[in-house]
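Excluded from the complex is one protein chain; the other protein chains are retained at their positions.
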Amino acid sequence: MTIESKVGKLSDIKKIIKNGDKVAIGGSWLGSHPMAIIREIIRQKIKNLTAITVVGSIDIDLLIGAGCLSRLMFSFVSMEAFGLAPNFRRAIEKEGLPYDEITGLAVIIGLEAGGRNVPFLPYRGPFGSDLVKYRPEFYKEIKCPFTGEKLIAAAAIVPDVAIIHATRADHAGTVQIEGTSGTDVEMMRAARKRIVSVEEIVSTEEIMKYKEKTKIPKFQVDMVIEAPLGAHPCSCAPDYVFDPWHIMKYMQAASSPETFKQYLGEYVMKPEFEYLEAIGGMKQATILRRLAREVTFL
Amino acid sequence: MTIESKVGKLSDIKKIIKNGDKVAIGGSWLGSHPMAIIREIIRQKIKNLTAITVVGSIDIDLLIGAGCLSRLMFSFVSMEAFGLAPNFRRAIEKEGLPYDEITGLAVIIGLEAGGRNVPFLPYRGPFGSDLVKYRPEFYKEIKCPFTGEKLIAAAAIVPDVAIIHATRADHAGTVQIEGTSGTDVEMMRAARKRIVSVEEIVSTEEIMKYKEKTKIPKFQVDMVIEAPLGAHPCSCAPDYVFDPWHIMKYMQAASSPETFKQYLGEYVMKPEFEYLEAIGGMKQATILRRLAREVTFL
Amino acid sequence: MTQYAKDYTVGELMCVTLAREIEDGDVIVLGSFTPLAYASYILAKITHAPNSTLLAYAAVDFRPFQLSFTRAEAAATRGASLMWTMLEDLNSVHLKGRGDVEAISSIQADQYGNINLSVIGEYDKPMLRGPGGAGAPEVIKMHRKMLGYFPSHTPRTFVPKVDVITGTRYVIGAKERIKSGYRPGPIRYITNLAVIAKEEKEKPFKIESLHPGVTAQQVVENTGFELEVPKKIPETEKPTAVQVKLLRKTVDPYGTIEFDFKPGKERLLYLNDILQKELKSIGYA
Partner (left out) sequence: MTQYAKDYTVGELMCVTLAREIEDGDVIVLGSFTPLAYASYILAKITHAPNSTLLAYAAVDFRPFQLSFTRAEAAATRGASLMWTMLEDLNSVHLKGRGDVEAISSIQADQYGNINLSVIGEYDKPMLRGPGGAGAPEVIKMHRKMLGYFPSHTPRTFVPKVDVITGTRYVIGAKERIKSGYRPGPIRYITNLAVIAKEEKEKPFKIESLHPGVTAQQVVENTGFELEVPKKIPETEKPTAVQVKLLRKTVDPYGTIEFDFKPGKERLLYLNDILQKELKSIGYA
């Protein structure tokens, strides 16, 4: 008997992600989004996806701009200090992209419920928020059967696929996350299928050496893909920071559909290693890693 | 402004644990029970406690034998391969100790609910178990407001105090657990006050060096006590194994109330460092640590 | 051709039979420290199920280790790929029914798939207070297979109706299980006499195999409830020579799996003997 390997290539993602799937996308703010997989989805022209994010940024904006989404579930999408997300705004303000804006804790607790195989979980939810009124299929008032207290039930969220980017994994799919984990772990528990891109694939011995860094057991992973700098232009803490120079370029490009199309051609519609060259190659990678190391404590 | 220290002595526990309190006791099976604190509770003659355990053993048996409990909540109490817990059996079979036998997941989820400040959480509970019938104050059937599905609501558990034993902590109360954590983390979240005994108190720098081992933030800890071998005769993995020789002696002693009284005098009713000498001092400690290191992988 | 062992104990037979229940890739929950079950899983992991995941204490997906009486927890912890709390365990495995197997034992088991780990006698005035069920009341319903092992197959253990239902399989037939969101799988008990199993709510436990030298009549007499007794009952597959050698030399050199089969007083002596060997292994005896 042999040990099964779950290592795949970026081009293999279409074995798992299908047109029309509900895809939960890991990472948060400008951190640890699975950007190499996002770019591959665009290259493969996988369409009609419903994206699920808690705190999204360029991951969502790219997918929207490339026309991969037919629906979006989010609690927050923003380019942070760089401004609002241009394609996201345009698609909603001008093109009527259907979406479910769900409060942040309801998304997290909804994913938790999905992972626990219960149709809902109660909490002291966002009473008074209009979002509760607008999306009754995600919120219901419920009475505690012990105390009679009024709570909000958040509906379970069960993605077809979860995609995340992490620090490292072994061939069997045991995943370590050193930095910002967002809701990655909860997405992996809730989803039916899971793909993880990692900075590096290592031996199981290496995993065991720092087992406290392991966040996801192998039986919650279907495919592992090595993708160094795979979160770029987002950060993968504490290894590298987000790339502000590229994000400024992106903001410029995404300001109109025409320039965005050029951006896709120039950066996305080419093999991933060519992307890494296009954004500055080894030198840029070195700068982003160096910045992440040179921090000053007070 | 100065950094607050939460370091206390064993004798300080009575500042936090009061007669009549509901006390959640950490550890599981024969592992990581806060035995030094348990012995101190007996020394201090703190009484009428309600103990809450998921998977208890000698911690519960000692407290019952010493007359500290007026009620017990548990899902499992056993001396594992050494047999059933003698004082536990005697107290229930002969002396009518009141107790709530709650299924394991209901205790864990009840503590989770306590920590989340909700009066209940739903799950696919122990349908068909008589325990649900016997203790309706802990279980209610509930219908999912989205799907109509029938689930079981587990009632929140909010201990007055949680006591656990852990690997190390800093002065501020940041706690690392290297081995079996049982429901320690969940108890600490749910309880109103918390005491942690640790194998060693270290600097905050030491904590940060292996931050992935940290399981409890300082704001969830009210007192930290250094108690080396503080889980004895239980294990504190991976540092030392349980002490089978002492447990055999205990089983013998606990077989009758008279011999158990002798045991208390001989081992418990003396300062903790004298207890450590009585059980074999440095030599026994060395053996138990050595056994924990000498494991053979296949 | 498979070469079966000529010499094996009933403990070894049960251990190997349990190991054969493990399929490659299974998520295996170890629960309380029960040497026989631990030995089974480790044997499976180093032979036909290398992709299985072992869970014990806080340790996840740990390397298989040599069994000893004192060191299972330390070995699982040191060899783990991941550590989690009980809540993370629930969130990752149990609540979703992702566990495949966890062999339980109980004071009583009955024809309906109920087990009793609570009390013998009346609940409020018991003759014997048992340990309680820990998570079994919830998880035996959720695991793919409900496995039990019973070192002593008697009518006192296998009763028509347990005194207290600590836990129960609840949903039994394959169709019902799928409908309820659980994976289908049998209730299967491995005893010192035979293997009995139940796959439908309406049908009784059936004798699936008889251990070498045991008759159906013996099993029926030692079972307190009705059994389906097929005309032809296969013999339980014997341990192979390789399996027995692995158990004795590699997996369990201290002989911990025999512990459960020793009666009362002998047990303590046997344990002292094991512990003496453990001390010797670290140079302290």
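When the chains are written out, they are named A, B and C in that same order, and each has its own residue count from 1.
Assume contacts are C-beta pairs under 8 Å (C-beta built on N, C-alpha and C of every residue); 3 or more make two chains touch, one makes a residue touch a chain.
Every value quoted in this text rests on a predicted model; they were computed, and no experiment measured them.
Put simply, the hidden chain is in touch with A, B once you look at the whole complex.
Among B:Val23, B:Ala81 or B:Val118, only B:Val118 touches the chain left out of the display. Only one of A:Ile13, A:Val185, A:Ile207 or A:Ile279 touches the chain withheld from this view, namely A:Val185. Of A:Leu10, A:Ala36, A:Cys68 or A:Ile108, it is A:Ile108 that touches the chain left out of the display.
One of B:Thr214, B:Ser235 or B:Gln284 touches the chain omitted from the figure, and that residue is B:Thr214. For subunit B, the residues touching the chain absent from view are 1-4, 112, 115-118, 170, 172, 174, 189, 204, 207-208, 211-212, 214-220.
Across the interface with the omitted chain, subunit A contributes residues 28-31, 54-55, 74-78, 80-81, 84-85, 88-89, 92-93, 101, 103-106, 108-109, 112, 123-131, 134, 178-186, 215, 235, 237-238, 241-242, 244-245, 248, 287, 290-298.
Keep this in mind: only the chains that are shown with their structure count from here on.
Averaged C-alpha coordinates put the centre of subunit B at 27 Å from the centre of subunit C. Spacing of subunit A relative to subunit B, judged by their CA centroids, is 38 angstrom.
Shared interface positions of subunit B, defined as residues touching 2 or more other chains, are 123-124. Taken residue by residue, subunit C touches two or more other chains at 63, 79, 83, 90, 95, 181, whereas all remaining positions touch fewer.
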